[in-house]
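Every protein chain of the complex appears in place save one, which is left out.
Lettered A and B in written order, each chain numbered from 1.
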Amino acid sequence: MINKNIHSICYGGDYNPEQWTEDVWVQDMELMKEAGVNFVSLAIFSWALLQPDENTFDFTFLDKIMDLLHSNGIYVDLATATASQPPWLSIAYDDVMPVSADGVKMTHGSRQTYCPNSRSWRNAASHLVRTLAARYKNHPALAMWHINNEYGCHTAECYCDNCAVSFRKWLQKRYKSVGIVNEKWGTRFWSQYYYKWDEIYPPRATMGKKNPSHVLDYKRFMSDSLLDCYSMEYEILRQITPELKITTNFLMGIDKLDYFKWAKEIDIISWDSYPDPAPSYNPALNAFDHDLMRGFGNGRPFILMEQAPAQVNWRDINVNKHPGLMRLYSYQAVGRGADGVMFFQWRQSLRGAEKFHSACITHSGDGNSRIFREVRQLGHELKKLNCITGSTRKADIAIVFDYENMWAFEYEDRQSKSVTYRDQILNWYKPLYEMNIPVDIVGTDSNLKGYKILLAPLLYMTKEGYAEKIKRFTADGGEYITTFSSSIVDEWDGVFPGGYPGPLKELLGITIEEFCPLTPDMKTTIALTDIDDTIPETSKARLWYDIIHIVDAEIFAVFSDALGKGYPAITYNYFGKGKAWYIGTETEPDFKKAFLSKICLRQNINSLFSLPEGVELNIREQNGKKYAFILNFSIKNASIDIMQNSYIDLLTGQKIHDRLIIESGNIRILEISS
Amino acid sequence: MINKNIHSICYGGDYNPEQWTEDVWVQDMELMKEAGVNFVSLAIFSWALLQPDENTFDFTFLDKIMDLLHSNGIYVDLATATASQPPWLSIAYDDVMPVSADGVKMTHGSRQTYCPNSRSWRNAASHLVRTLAARYKNHPALAMWHINNEYGCHTAECYCDNCAVSFRKWLQKRYKSVGIVNEKWGTRFWSQYYYKWDEIYPPRATMGKKNPSHVLDYKRFMSDSLLDCYSMEYEILRQITPELKITTNFLMGIDKLDYFKWAKEIDIISWDSYPDPAPSYNPALNAFDHDLMRGFGNGRPFILMEQAPAQVNWRDINVNKHPGLMRLYSYQAVGRGADGVMFFQWRQSLRGAEKFHSACITHSGDGNSRIFREVRQLGHELKKLNCITGSTRKADIAIVFDYENMWAFEYEDRQSKSVTYRDQILNWYKPLYEMNIPVDIVGTDSNLKGYKILLAPLLYMTKEGYAEKIKRFTADGGEYITTFSSSIVDEWDGVFPGGYPGPLKELLGITIEEFCPLTPDMKTTIALTDIDDTIPETSKARLWYDIIHIVDAEIFAVFSDALGKGYPAITYNYFGKGKAWYIGTETEPDFKKAFLSKICLRQNINSLFSLPEGVELNIREQNGKKYAFILNFSIKNASIDIMQNSYIDLLTGQKIHDRLIIESGNIRILEISS
Partner (left out) sequence: MINKNIHSICYGGDYNPEQWTEDVWVQDMELMKEAGVNFVSLAIFSWALLQPDENTFDFTFLDKIMDLLHSNGIYVDLATATASQPPWLSIAYDDVMPVSADGVKMTHGSRQTYCPNSRSWRNAASHLVRTLAARYKNHPALAMWHINNEYGCHTAECYCDNCAVSFRKWLQKRYKSVGIVNEKWGTRFWSQYYYKWDEIYPPRATMGKKNPSHVLDYKRFMSDSLLDCYSMEYEILRQITPELKITTNFLMGIDKLDYFKWAKEIDIISWDSYPDPAPSYNPALNAFDHDLMRGFGNGRPFILMEQAPAQVNWRDINVNKHPGLMRLYSYQAVGRGADGVMFFQWRQSLRGAEKFHSACITHSGDGNSRIFREVRQLGHELKKLNCITGSTRKADIAIVFDYENMWAFEYEDRQSKSVTYRDQILNWYKPLYEMNIPVDIVGTDSNLKGYKILLAPLLYMTKEGYAEKIKRFTADGGEYITTFSSSIVDEWDGVFPGGYPGPLKELLGITIEEFCPLTPDMKTTIALTDIDDTIPETSKARLWYDIIHIVDAEIFAVFSDALGKGYPAITYNYFGKGKAWYIGTETEPDFKKAFLSKICLRQNINSLFSLPEGVELNIREQNGKKYAFILNFSIKNASIDIMQNSYIDLLTGQKIHDRLIIESGNIRILEISS
């Protein structure tokens, strides 16, 4: 539960009353109540107004709006207002502005433009947070803290001299001696050997390729630097309001922060979801992000902190959400674990960079809009779903996702720039999504108990302890599935000596002699070694193939075309009570689906309903009840066989006995008693 | 008239004798006379030679060539030589070099590389201009002043500290208080609130999106800064030679200067036209630029100050002008209002960045070239057209073009980057061009008297007073045609509260609830509500559609396909004696042509002749006579029915009674007595 006073799904959005006169606030209260809003995020970008100069605070507007919200029964997710410092602060201290790798020092004029290692910025921010928290700690509207905003969205890296000093301290803590840095980074290569700490700089502009371990550690350092900023605020708030939950909003597509590491410091995961409404967009991508966010919190319910009621303003072409699409995505969120559905933003700005980002109240300024009607309808529906809050999802399959692995693999020079980590993950996620098989996304140090299958595509980096953990998982009966370019390097991006796949050789029962990245006009074919009813006998492969040698494994498929001919393409190895698979090429989506179907069948994993293409199913469970969210993303009406059972439609309260018809773009939420 | 001594069309070009020895000058005089040259632009890039150091001037070469030109009967458009300062000046003063938004300080080595707000540069330039003007004020060859050269061609923006100071002064003058800046720029958004003037900087490199109003005002400020440079020179020249006309040459495609504002300070508009000779180029684009330039001068004749005799040197592929093409474009210029036809340049440079830009005298150095023969032929023809000078054009249709609107709309984040202002203007200009209907291009503060139709595509910004002016225009019987994304913001790029289309709601009789930018694979269809003989019943639409609600308007067409189905697509509203149209999508060119044809027919607007495709007609009028320039840009010969009338062919002096045959690439100029 987010807060002891909120028993329903949180509903509301970012609210920026400082952009409006007080008469508009009064209208907002009425419209919020009309829409069923119970929760708003406040003061995210208010620093400049709250603090006119270094020694003066002015909480007039915030006092008023906090009181007004309270008197209208709306709770506040109060931001710490540190997302963007005032111009005067940017100017007053020379260390505030971040510097690019090319040495360009930034100027204020946008948002989030500060160096995370700036002492001046940190001092000012902690002063603000301490003052704000002290003032509102007992305010009855205050329900949760919202630290900063979308960390790393614009400033995920700085290369200034302060960062250089902090980086050296970070390295000293991590490596103790400069000799170990040399060893782990392999600085005997290219005459990069460091004799003193002070010789180490951020990986600034240089003439050739950079040291990959240096770059990797700098990414870790920058993620940690921003996390330090977060933790600094967290500790202040925790001390002043020990009982309140604290969050910061993650953002889809932020690849420069190690969210798994961050999540450990966050009470409730919340995130900002902006699926593209263009018809070519695949809702599986947003589903994956939900699963990832839920994974950060180890399965706990999260908050959808921002979504757009209609279009955004930052794509090249900002397609509008057609009627019903916002509702569909809202239920995708709830179905995948959200206990809160929030918008950016409540009232559309008239000025500034985001004025064409849609809002619940459009530029017309009133409630007479299609968009507001949809917001209101959703608000009323969500009130019927109090039973959902706190419920969780169950999955038999987990997919490993690891930021450090992505950072290491996606170094500027690599085996193939056609291969990206996120695509490799999604290529395996999508068939499971289409089969409506629930999946959890886990980190490399997550608890694997309860999973039957663990997928680890392109797990290039094998950190200390991971191989043992996976062996245990497999030995205990799990199926481990991994793919090409896995287990190549240690956590400093050093190749394991003795050949691939490093410490997973025993588990997989193979060695890999060579890897062969392929250009788009280089294709190959795989053929199954045994005939199988459900998997096509031969199938195209592309992008990459490995030269695999069998040690103990069995061959499931071989390359049957010119490229790699006769060599194993897919192998499996019995290991303890389980099985470890290796897929040494990029197979087609249909092959992956058939292959995973077969494994799921054997592991007794299946979908609760058989659903037509384009219809998504999500199950949440609590107190012995299942709640099925069926979402028709397809352009056809869906007819669903509920197989003689009877369920309750949560929105209408009616029982469903027969076939269920869900119109294109519509949803149904069924309560299933076990 | 440019000058009391020149009674014919000005003919000549940029002349850079400093690149040649004096024996070549003598050959030049002979060749100029052979070609009919009566006017040359001199000294544009001569500063470094004219002033060896800060305290020394050396006018030796200029004295000589001025005298030589005079003794050969050739008048001089004397440049102020400020287009590029000498290296010694760039080095002597630290404030001269411009600085990019990224903080890169430029170095001399090209041309036009100076900060427009550099005090040192301005001092040196005014010193030069004063000295030059004093020396030549009574020289008999001097016919006109040519200030600087193609302002903004390379340096249209600088972000240095001097510019920061000047920007603050500019803002203080415009806004009086920093509070008003905050209000107009919406700085309560993203914590950008300014407490002091000194907190405001140029929109330099920053980590996220910039404040659009800040960016817009900086564009205004930079255009004004360069205009200040121009005015500084203008005032010196005006004082020393009160009777002489003064120009500066505009350049096609310069989008960073508000030429409408500049034009008010210029005695004679002149411009540099460089249509691409590649076969895929549409001559309508150059025609539009001519109309735009004529519009800057409120219809007064202008000078084509530069065109290439053959190819240019700065395109990726510099196609040569095939025989006759230069002549065609020369008459397009005259037909559209030019009283001067000038080349860049007279004699082709042997060295430097532009040595492969064609010239009247080619690298062979003599007059034995196809290019020179064409220059000579044209020179002789133009001598027969003295009657044209001073004549003007008449148009019943005007199209609004507004630089500030372009700057505001084309902010880095907008509804759709697939929409650009110039394309939207051209999409409506081209059908009228193809129909040979004369069009004027007007600014938002131009006088609309006499126009029957006013087109305002994508007029996103509605400045103060504009709505009233348009209402008056329409009420008085005009037809106003505007399109999607119009009347969204005020002149500070703030959205009008209360919904779209802001202050034009009453005029148009509609409100617009939402806008829907479309990706290239999203198409829709419009269908007319009434059958019409001349306009296709249904037609494709793309790029964008609006959700329109009718208040008072009539529906002309609705969306008939999935996207927007049933909503109005095109509306019209009777307003006083006139009618106001709104086109809420991007229609096909054929639709636009049929639609405009119908409106023209009703307004009794038509072309003097019915001409085959690819044949352009231009009419100039004076003293009761019409002069028709018929240009065959097509690859076929054109047969034209002159409808029983008889005309005089101005070049041959013969009467034309019958059908007129104009060969592909040829032209005809007819005198029509009314």
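Convention: a contact is a pair of C-beta atoms (placed from the backbone, for glycine too) under 8 Å apart; a residue touches a chain by one contact, two chains touch by 3 or more.
Being a predicted model, the structure only gives us computed values, none of them experimental.
J.: Of the residues B:352, B:477, B:497 or B:612, which one touches the chain left out of the display?
T.: B:352
J.: In the full complex, which of B:313, B:637, B:652 or B:673 touches the chain missing from this view?
T.: With B:313, B:637, B:652 or B:673 as choices, the missing chain is touched by B:313.
J.: Out of A:116, A:212 or A:301, which residue would touch the omitted chain in the full complex?
T.: Of all options in A:116, A:212 or A:301, contact with the hidden chain holds for A:212.
J.: Could you tell me which of A:27, A:72 or A:416 touches the chain that is not displayed?
T.: Checking the options A:27, A:72 or A:416, the one contacting the hidden chain is A:416.
J.: For review purposes, identify every residue of subunit B that touches the missing chain, sorted by number.
T.: So the residues of subunit B touching the unseen chain are 16, 18-19, 45-49, 52-53, 81, 83-88, 91, 98, 100, 102, 104-113, 153-155, 278-280, 310-311, 313-314, 316-320, 348-356, 362-365, 369-371.
J.: In the complete complex, which positions of subunit A touch the hidden chain?
T.: Per the touch rule, subunit A residues meeting the hidden chain are 102-103, 184-196, 198-214, 413-418, 492-500, 511, 513-519, 521-522, 547.
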